[in-house]
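Have a look at the structure below, then the notes.
Every protein chain except one is present and positioned as in the full complex.
Now for chain A:
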Amino acid sequence: MAYRAVLQRIAGALPSLIGVVIVTFLLSRALPGDPAAYFAGPAANAASVQQVRESLGLDKSWPEQFWRYLSDLSHGSLGHSLTTGQSVVADLVQRLPASMELTFCALIFAIIVAVPLGVLAAARPDSIVDHLCRALVTMGAAFPTFFVALLFVYVFYYVLGWAPQPVGRLDEIYYTFPSEVTGFLLIDTLIAGDFAAFRGALAQLILPTVSLGLFALAPIARMTRAAMLAALGSDFVRTARANGLAAGTVLFTYAFRNALLAVVNTLGMVFSFLLGSNVLIEQVFGWPGVGSYAVSAVIASDYASVQGFVLLMAVAYVLLNLVVDLVAGLIDPRVRFGG
């Protein structure tokens, strides 16, 4: 039953993936600048630029280029990056864990703060917690992430000196990278038993996590509060109260589980926002993730890398929606049975 549902959702995602492949192709062709000229270098003359263009296949018509792109894709190749000289797949695989680790940490931070805040704000309307929730939501929504990130770096690194230098995931002067198992430094350092490196990686993570998480916090807290208010005002919560169920049971087993459905859907959305905001945060903190990779690729008109990055994000988004659907099914029997 569940197995079939998963297959159905994956099949349902196929058309959007095909659309994404087409759109990424067109978008990366629409980038301003001539990749051949960039690749050939400033000293190149027209003939050598033309030579590069031919070797890259850029002199072919768009349908022909698209066909080549598709056949490469079917072999699992996203082409070669013009700037790093490596295959785009290798680049992305190498950099993805950094972004994922940051995004997951930010999301977990946001959930840990926002969900209890939203629940308490709804359980005690107009209390201090409610006002705190409102203030945080407004702030989180009002300040752009890169601004918060720069502010944090200025205050906590430059002025107070509490945070380590924003030089990426781990300061290589003091620590050695653990051998890669999961690609997540927090986990890999623990596997290697290198607690000093673990602390180092954690210290590097805190500021970017909080600045990214603050941005995710607002929608989660607001949605949790709204969904909890709706659930607490519902007929079935009144029934639960009329039957004398304990306040905790009413709040968590009855109201919160019903509110969770809306919260999980919001989480899916927020996660995809985070993937986008990563681009800015990674720039500020020198984070070697896919976001900063994409920024340099766009600047360099490195179309294969941009194409690969957008495709990766789209696939991540589709997978994410799949997970959200499945979790929603776990929470709500009406979704599960397609009722």
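Quick notes on this structure:
Throughout what follows, a contact is a pair of C-beta atoms (placed from the backbone, for glycine too) under 8 Å apart; a residue touches a chain by one contact, two chains touch by 3 or more; residues count from 1.
Note that contacts and distances are computed from a predicted model.
UniProt lists the omitted chain of the complex under the protein name "ABC transporter domain-containing protein" (options: "Glycosyltransferase family 2 protein", "PadR family transcriptional regulator", "Sulfurtransferase complex subunit TusD" or "ABC transporter domain-containing protein"). From the options A:Ala246, A:Ile299 or A:Leu319, the residue with contact to the chain not on display is A:Ala246. One of A:Arg68, A:His131, A:Arg199 or A:Arg238 touches the chain omitted from the figure, and that residue is A:Arg238. When the full complex is taken into account, the listed residue touching the unshown chain is A:Tyr254, out of A:Tyr69, A:Phe152, A:Phe198 or A:Tyr254. Contact between chain A and the absent chain runs through residues 234-236, 238-246, 249, 253-254, 257-258, 261, 331-334, 339.
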